[in-house]
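Note that one protein chain is taken out, while the other chains of the complex remain in position.
Chains: A and B, in written order; residue numbering restarts at 1 for each.
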Amino acid sequence: MDNQIIINEDIESPTDPEFERLKTELLTINMGPQHPATHGVLRVEIQTDSEIVVKATPHLGYLHRCFEKHAESVDYRGVIPFVDRMDYLAAMNMELGYSIAVEKMLGTEVPIRAEYIRIICSELQRIASHLMYFGTYAIDLGAFTPFLYAFQEREFILRIFEEISGARLLYNYFWIGGVWNDMTSDQLKRISGFVDRMEGELDKYHNLVGLNKIFIERTANVGVIDEETAYSYGATGPVLRGSGIDWDLRKKRPYSIYDKFDFDVIVGEGTQGKLGDCWDRYYVRMMEMKESIKIIRQALEGIEEGPVMGKVPKIIKLPKGEIYLRTECPRGELGYHIISDGGKTPYRLKVKSSCFTHVSMLPDLAPGQMIADFVATIGSIDIVLGEVDR
Amino acid sequence: MHDQWASLINSKVNGANATVNSAEVGDSSISVEASKIKEVCQALKDNSFNVLQVITGTDYVDENPHIEVSYILADFINNHEVILKANLPRENPELDSVVELWKSANFLERECFDMLGVVFKDHPDHRRILCPQDWEGFPLRKDYVAAKEYNGMEVYPEDKLNLEDQGFGVKTSANSISNKSPMNNGRYS
Partner (left out) sequence: MHADQDIKTQDHHEELTFKKYFSNIWVAVRSLIKGLKITSKYIYSEPVVSIEYPEVREVLPENSRSRLFNDAENCISCLQCATSCPVDCIYISANRRDKEAPKIKTKDGTPIRLDLTQYTIDTALCCYCGLCTTVCPTQCLTHTTDYEYATYTLGQMKIDYLDPEIRRWRDRIVK
């Protein structure tokens, strides 16, 4: 009976007795599962009072594959293709966290060239993922052109990834102990050319969309997440930074070789409206791409020749124990909780997904918003349903 | 650090019985009494553990069958994290909900209930989250067997599974080898 839609009529109207006469029934609308603004198959059941959202209930699970159960029956190498399929827009970052967690348990040394390649790839992936956000968010708000611009640049990144790893979206490129293939110097040169061009493009995008009056009107002061809410809901990544909290795992707890690079953590400032609104989250993501470009430039300078695969036993068996490792992904922190009983397969693999916690914010953000603003809010927290449902 | 937190829990919460499971590889954790989990969380929250990251469970079926629920708390101010563990019986596992402390616990506890059947008392919206509401069984339990049928639909239809080809490394006779056998690796069970 729980999932039955109940229209509750005893909602109290504003205190003015005139409104009592105009009292209308609440209307229940299903947004999704096939709705362009839900970025996947998210169904949000919203109760609306004319154009105002009164209550929103997200219904998850349309992409649920129970990958955690499946991981218990495949070996540690075989988990990586499944890990890719969680956040399919940032598969490199998904792999990075998993391989670092397993390597830490195994005590494997990763060759320095492989570390540099990992950094370059995961930062390129971050740019690709944020470009996707930028494009689809503009579509959510009614602008179609930025989507095409963003995809044109994203295409270059996917093409490079296809050349080095063999696949466009689900790479299986970061292996336990290193990376699969080496990058050629030609590819590195092309990446270097790309980041030079990308910097100018980003300014262009920001001028075209971010500083546009219509865009500002649609996003400023909408979907405000204050500091307390952000902590209480366990928000991470750009959502947390958009609320003005200086927290980036790459800086605070450097994994891989992030401590070698010099970059800034972008924090929302509330320039266009209240701190923690949709515009701030947009701003954090756009500026983060510039920081990624900075990191890629330094990595391209510092990359050394050498092997790309460390020494890993043929059959990987983790020692008994557990590990919880967090990494900073484009959408927030991703944590892997691996429990091993000493066997060939993980005994339990739990993934802390940032999107899952971000979705749980929606019922709190929605009440009182217009439906169109609610769409803007969903878009701005940038969820990927593959990661929410896992 | 873990010893410090364990003694802090013991001093603040009566009967919490916090013990540190220190590990040589990987992360250490703190085991606490399951009935006191809410007080323990409150004590840690007051001690600047401001973010609840994960509520997850593991099902152990061997010698000592129990469900181990892990709470991973993070401190975003001093940059720490701690794994709290509470052991529960496999039959009727129950815990106090911590939704009052962290709102993120709402979905996380629902997920834990959905996957492992751990019931959280006083949860405001206690139902399944990822599986459908009328789903039977708890998928992440080790003895879980998927239902053959769901709402009149066949689960894992045989003609799409290559059933005759499943299984692995079985010698079909003295001279031949194959990975064909009735399925035995339990991947689809």
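Everything that follows uses one rule, which is that contacts are C-beta pairs under 8 Å (C-beta built on N, C-alpha and C of every residue); 3 or more make two chains touch, one makes a residue touch a chain.
All values reported here derive from a predicted model rather than from experimental measurement.
Asks: Kindly state which of the options A:163, A:227, A:341 or A:364 is in contact with the chain not pictured.
Replies: Of these options, the touching residue for the absent chain is A:163.
Asks: Can you tell me which of A:77, A:190, A:294 or A:320 touches the chain that was removed from the display?
Replies: Touches the omitted chain: A:77.
Asks: Any idea which of A:152, A:185 or A:271 touches the chain not displayed?
Replies: A:152
Asks: Any idea which of A:30, A:185 or A:207 touches the chain not displayed?
Replies: A:207
Asks: Please identify, in ascending order, the residues of chain A that touch the omitted chain?
Replies: Residues 8, 10-12, 26, 47, 49, 52, 54-55, 74-75, 77-82, 84-85, 145, 149, 152, 155, 159, 162-163, 165-167, 170, 172, 180-181, 204, 207-208, 211-214, 220-222, 273-274, 367-369, 373 of chain A touch the chain that is not shown.
What we mean here is this: only the chains that are shown with their structure count from here on.
Asks: On a C-alpha centroid basis, what's the spacing between chain A and chain B, in Å?
Replies: Roughly 24 Å separates the two chain centres.
Asks: Under the touch definition given earlier, write down the residues of chain B that touch chain A in their complex.
Replies: 23-27, 29, 50-54, 56, 58-59, 70, 72, 74, 76, 79, 81, 83, 102-104, 106-108, 111, 115, 127, 129-133, 139-140, 144, 185-187
Asks: Under the touch definition given earlier, write down the residues of chain A that touch chain B in their complex.
Replies: 2-3, 60-61, 64, 66, 68-70, 73-74, 104-105, 107, 229, 231-234, 245, 247, 252-253, 319, 321-324, 326, 333, 335, 337, 339, 347-348, 350, 352, 356-357, 359-360, 364, 389-390
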